[in-house]
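Encoded as structure tokens, here's the structure I'll be asking about.
Omission of a single protein chain aside, the complex is shown with its protein chains in their original locations.
Here the chain labels run A, B and C in written order, and each chain numbers its own residues starting at 1.
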Amino acid sequence: MIFLPLMGFVVNGILGKWMPKSLSGWLGTATVLGSFVLAVMNFMELSGGTPEIASINTKLFTFLSVGDFHVDFAFQFDRLSAVMTLIITGIGTLIHMYSIAYMHDDDGLYKFFAYLNLFIFNMLVLVLGSNYLMLFFGWEGVGLCSYLLIGFWYKNVDFGKAARKAFVMNRIGDLGLLMGLFLIYDTYGSFEYQEVFRQVFIGTADSTAVNTAIALLLFIGAMGKSAQIPLYTWLPDAMAGPTPVSALIHAATMVTAGIYLVIRSEAIYALSPFAREIVMWIGLATSIMAALIGLKQNDIKKVLAYSTVSQLGLMFIALGCGAYTAALFHVITHAFFKALLFLGSGSVIHGMHHEQDIREMGGLRKKMPITYLTFLIGTLAITGFPFLSGFFSKDEILVSAFTHNPLVFGLALISAGITGFYMFRMFFVTFHGTYRNHHHPFEKVHESPLLMTLPLLVLAVLSVVGGAVNLPHYLGEGISGGLHHLLSYDGGGKFSPILMYPEHVIELSHTAEIGLLAMAVSVFVIAFLYTRNKYVVKGAVPEADADQQGMGKVLSNKFYVDEAYDVAFVAPLEGASDTLTHYVDEKAIKSAVDGVGKGGFGLSKMLSKIQNGNIEYYLVYMVIGIALLLAFNLF
Amino acid sequence: MIALFVTFFSAVILLFAGLNKKESAFSLFAVVSLFVSAALSFACANQMVSFGMLESWVPANMMSFGKEQHLFAALLAFITGFVILMFRENENLGTDQLGLMMFSLCGAYMMVSYEHLVMLFLGIEVLSIPLFVLAGANKQNLASNEASLKYFLMGAFSTGIFLLGTAFIYGGTGSLELEMMGIKPSFMHAMKGMPIPVLINAGIILMSVGLLFKVAAAPFHFWAPDVYEGSPNRTTVFMATIVKVAAFVAFYRLLNTFGGIKDSWASWLTVLGGMTILWGNLAALGQKSVKRTLAFSSIAHAGYLVMFLLIADGTNTWILWFYGFSYAIASVLVFSIANQAYQQTGDFSFDAFNGIAKKCPIVAVVLVIGVLSMAGIPISAGFNAKFYLFSFAWQHTPWLVGIGLLGSAISVGYYFKFFKHAFLKESNNEMQFVDRGLLISLALIIVALGAMPWAILNLVF
Amino acid sequence: MEVIIIPIIASLVVIAMGKRIPMWLSALFSLLPILLVGKYFQQMGVEGGWKTIFDQPWISDNIRFTVGFDGLTGILLILTNALVPVIILGGIRNDENRVKITALTLFMQGALNGVFMAQDGLMFYIFWELALIPIYFITLTMSGVDAFKITLRFFLYTFIGSLAMLASLIYLFLHTANYSFAFESLRAVELSHTESLFVGGGILLAFLVKIPVLPFHSWQADTYTNTPAAGTMLLSGIMLKMGLYGLLRWFLPLAPESIEFYQPWVIGLSVAGVLYGALIAIRQKDMKRLVAFSSLSHVALIAAGIFTLTDAGLEGSVLQMFVHGINAVGLFLVIEIIERSTGTRILGELGGLAKNNRLFMVFFMLIALGTVAVPFTNGFPGELLLLKSVYTYNHNLALMAGLTIIFCAVYIFRMVQFSMFGEGTGTVAALKWNEILAFGILIVGVIGIGFMPQLIIDIVHNSIVQIGQWVSEARGVMS
Partner (left out) sequence: MSLLNIFNQVEISHYIYLSTVLFAIGLFGVLFRRNAIILLMCIELMLNAVNLLFTAFSTYMGDSDGQIFVFFIMVVAAAEAAVGLAILVLVYRNTRKTDVSFLDQLKG
């Protein structure tokens, strides 16, 4: 299951050069599809099998074993990993398929698929690893793949810059994660999930402070991967990569690794409310901030990127509130519709021949109906149109937030509302109104081939019905809460539950439920009407970044965070580097060393002055010598 | 004794047979006779042959001919032979010079085997007086004259100092024979409270000054650089090797007799040793001329050997022998390369070496071996010599050993100038070296002494 | 024994054949020893301590030519005899110095094998010095502006360190029961605390200079920059390991009483060096300088790991020695090839090299990833262990040292970016068979160790455990 993609990577990487493009493309797809099928089968075995088994563990070999430090190269396939695996491979398959068409005219196609496969492989290692180190493997691996894929068009210097930014920011997170891992090992003496959680459960750690520290360090890692404040700026830049990459890595899968990590470490987070609060508030801040920025972006992919960040923020809110199911639920649905949206935008860009500015578009619905339709569904889903997948998952998050703290609920609701605004803004500006691109005639715009639209359709369907995996309980006990049951499986007697502390199903009075729903829906409606009025009826066009005013300017410049970082970190770093190079290393240390040598030569000059060639002096020196000798020894 | 005999008579023959004649034939004769005397005394040392009758001529309290003496005689003769061999093509001066050089070698023999201060005095003078002449052998060359005069004046002066010391010793101990001399002071030292008479102390100091002058140890080394620079190359090498070794043997024999009152002279000798090491190495750093550099390096080596004086107890003389041998071989090697380079380029700055590596790599490699040996870097005779010396001296004079290590670190600074010029610098003038075979064989000796010293030491000691 | 002799003879053969020697033949010479190493492994195995292979009196009856073998030695022998062929295959330009450098490299190989196998203190010192000579002359072939000054600084610096070590060894030698330099008898010497401070300090100095640890590093960058590629590779790939090997093999067992005193200093300096090197590397223009400082930072981490005295640190250090050898040689090989075909190695003047030579690009990328310590490349496990060990010693230091994984990413990818990517006119000539072979050997190391680090750990485990025992015993005696 895991090594199929790796195989794909190797084959594509080595032989790809001599393979026909389509072949390498299909090969890449096939491998992922294969692992998807395998995943499904395993999943069946897991839950359908009798008796139900908690997890399938397989140990390949001992990776490192030094003294008391022992790490296995082992995998664990339990329900949580299963869900993630299904998302990854499933959506991965679709996106692979999509890319075959999307990338067909790029001569680096085989490389592209090699990287994609490598990414899937690392992602699988991440979610299937049976210990934290395996997770770290995948963690870094996916970071690397995103580096490679963002910088895929290596001729472009800016893309390279974006790629390095992404990798470095991830690395910052990784450092935190690594420290967290060390702390875990010091405290609990193992990396194996089951062992660690058992220890946590019986309370090996003397104080909750340790757990808080671990939790926070892990969360730093999560920040890096899942693009939370302050490490989120790489994600929008990462849109430099090919669109399928954006869909796969930066929407559907990789960015959710942070969520996975937190859910996985639930046992630890459960013990430290403080850490959870932090998680929640950061999630909240990120969500709102990103949503605001999204309002003023004109690059279709940038908008989606910020919406991703904002959605991730929502998920972290859920985690912070301890609603792990809700978070995972939203991960799933978000994977569906965000992938859909990205691929849709990809299709648009494809149709527009790599034009990404929405102000250059408009009225595309006539030209590309399928894209239009699917995109609409995606938009509706993400904005929480009732009874689409997004509706349920987001609603659940809101509910959990509400039970946790009404204030949080309010803010979350706002950010959810803003989602509506920017999404519809983009949607209308792109597909309605009149075509505004001048140096690229309207006739040229064309619908994408079947190979691209097919995944769109599939994903559209999924984002419609995706809510089914965890229907809220008020729709009837029987069908509801599938995911919830899945996660709160107690491990069948053996000690391997996924959630150490099974979360209580949130029981609100129906009135409250309805109230919340009403609020959510009303927000959605307002957003819809406002934007429709502005961009369709009035046919307004968003301003270019240059002529933004006031708040808009700030927003379109992303709160100047990048600039701030440059001033705060990059510049000092380079300054330090230069200082060390020129002053410390050259001036201080080296000249100190050379000074010794120079001193030697100076003395030498002095001595040769004494040796002035005049015999009389020599005799005098000799006699002085003799005199001193006698003086010291006789008197 | 046999060495003295053979050398002396062949010297006489040379002196009269080849007066003012071209030397090529005679130099070969000299070399042969020297190697013969080396071989013979080596044979004597290992009781393969013996010339008891010959040696019985000399009263036993004047000179002694033990194994040690024979070995040193062999060493001196061997090195001198090489000196004459390597420099036979040199400035074409009359054969009488060969004679003089061999006469002064006779003086060296006497210095290594004296039992009586008269013999030591005679040895020193027989060694020195011909050298005064040899130093000035380039009659027209002003530098040579100056060297000769300086050497003469200062040498005579130091002889005076030495003699005063001898007189004091004579007065203080009542004897001029080595084994007699030592008794009284050590006896006095043995019973506490009885101070060593001023005469003896002063005598030791003054005699030591005389010898320190000969070995060119600071602060009595001032003559060395100037005289080395001014003298003809052959004489310089002779002075740098033979004189030093002989003087050190004499010195250690003298101090050894006063071993009973070691603490009265060890302290200041240590100070002088350290001073010499630092002075020699530091002064060498800034030199432009190869000859002066080597002169100062020889001063530094004198400083290292002072360590030996401090640890000499009559049983570990082989260290001195080994050190002297490796040092002498290396200096002859480097000097003869420098000499040939000088013959062809005409200047004695390091630039003479420019681009040797390109023109004749073999010579460059040989040069590397020689210089590394002088710097004391393994695998070479020089390293082993230093290693023996330092490791033996460690317990007695750790600080001096420390200075020695520091000194050999400094020495790299000037020894590697050779490499700079030989490997980095370019030069367009033609160069070819004669006697490559000899050079290579010397280098091989050095490496052999470095790789398997114990085999060779077993052979001799 | 043969491992030491064969390369030296080979170097003489090379000199004798002169220009006529084909490169494949010299490469073949350099490949011979590794077969012998394999034989040792198969004969000796890695259990049961440091076994003597060959032993005979040398400088004196008690100063012997003693050659030993165990896991630690074995690993370094593999490293040396695998990298030297790489260097000969890829690292030597075909100019008038080729023969000279090849011969010196082979000589070096012999000397290095001697260093790693020596079981006798003086023999160790002699080969230690001997290994200095060829690299010095390799550097001298580069008649740069102030080549002499740089080489002299390099030589003097290391030579002074070695002399300090020699003094310490002699001191121990004089206190042995039977006046012997044999490792065991040197180890048996019981030192008082102050004595051990001096002796240990002397030995330590030599190794710290060689490694080099801040602030003894000022010979490094210049020497790397002004040496022909072969020299740079020898220096960074193998010679630095001499110092680390010395720490493990000679310093820890011989002067364990002094560790207590030096531990905080060395770890502090090393961690400082980790950051220092990384920070400086970030802004270097000259690729060689960049890699020089990066290797300063990496090696400092290894030194820190050794001095934590934890299992993770000690064994991780050996692993990382091996790995760093591969990566450093790889990077310098890359730089050399770039310089060969474009004539420059200044980042500003390069760019877009990836366009026309994908294969080279792949090699470069893999080695770069190894250096950045991405999982499934060789850099990762070692760095993990070392950071872990530093972490167990002190959390904050570990955090500081950990910053290197960020900085390393910054400067390595910066180098990749500005040399390979972007719009550039330069082109890298198609790789020749020998270069491909060289890279092949390296890549096997990069990936193989990335997946199976345990192989190396298993080999060195016993040796390290023993060293650890000695150390802990000595410290137990003290406290």
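Here is the rule we go by: a contact is a pair of C-beta atoms (placed from the backbone, for glycine too) under 8 Å apart; a residue touches a chain by one contact, two chains touch by 3 or more.
Every value quoted in this text rests on a predicted model; they were computed, and no experiment measured them.
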Left-out chain, listing which of the shown chains it touches: A, B
Candidate in contact with the missing chain, chosen from B:167, B:266 or B:460: B:167
Residue of B:129, B:406 or B:447 in touch with the missing chain, whole complex considered: B:129
Listed residues B:153, B:266, B:438 or B:456, member touching the removed chain: B:153
Chain A, residues in touch with the chain not shown (by the definition above): 608, 611-616, 619-620, 623
Contacts of chain B with the absent chain, listed as residue ranges: 116-118, 121-122, 125, 129, 132-133, 136, 139-140, 142-143, 145-150, 152-153, 156-157, 159-160, 163-164, 166-168, 170-171, 174-176, 199, 225-227, 229-230, 287-288, 292
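Going forward, only the chains that are shown with their structure count from here on.
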Chain whose Cα centroid lies nearest the overall Cα centroid: C
B-C or A-C - the one linked by more C-beta pairs in contact: A-C
Contacts with two or more other chains, residues of chain C listed in rising order: 152, 156
Of all residues in chain B, the ones touching two or more other chains: 413
Chain C partner contacts - residues on chain B that touch it in the complex: 368, 372, 377-379, 383-384, 387, 390-391, 394-395, 401-402, 405-406, 408-409, 412-413, 416, 419-420, 423-424, 426, 452-454
Chain A-touching residues of chain C, taken from the complex the two chains share: 152-153, 156-157, 215, 217-219, 221, 276, 279-284, 310-312, 315-316, 352, 354-355, 358, 362, 369, 374-376, 380-381, 384-385, 387-388, 391-392, 395, 398-399, 402-403, 405-406, 409-410, 413-414, 417, 420-423, 452-454, 457
Complex interface listing, chain A residues touching chain C: 13, 17, 61-69, 133, 136-138, 140-141, 144, 147, 151, 154-157, 160-161, 163-164, 167-168, 171-172, 174-175, 178-179, 182, 185-186, 573-574, 576-578, 580-581, 584-585, 589-590, 593-594, 597
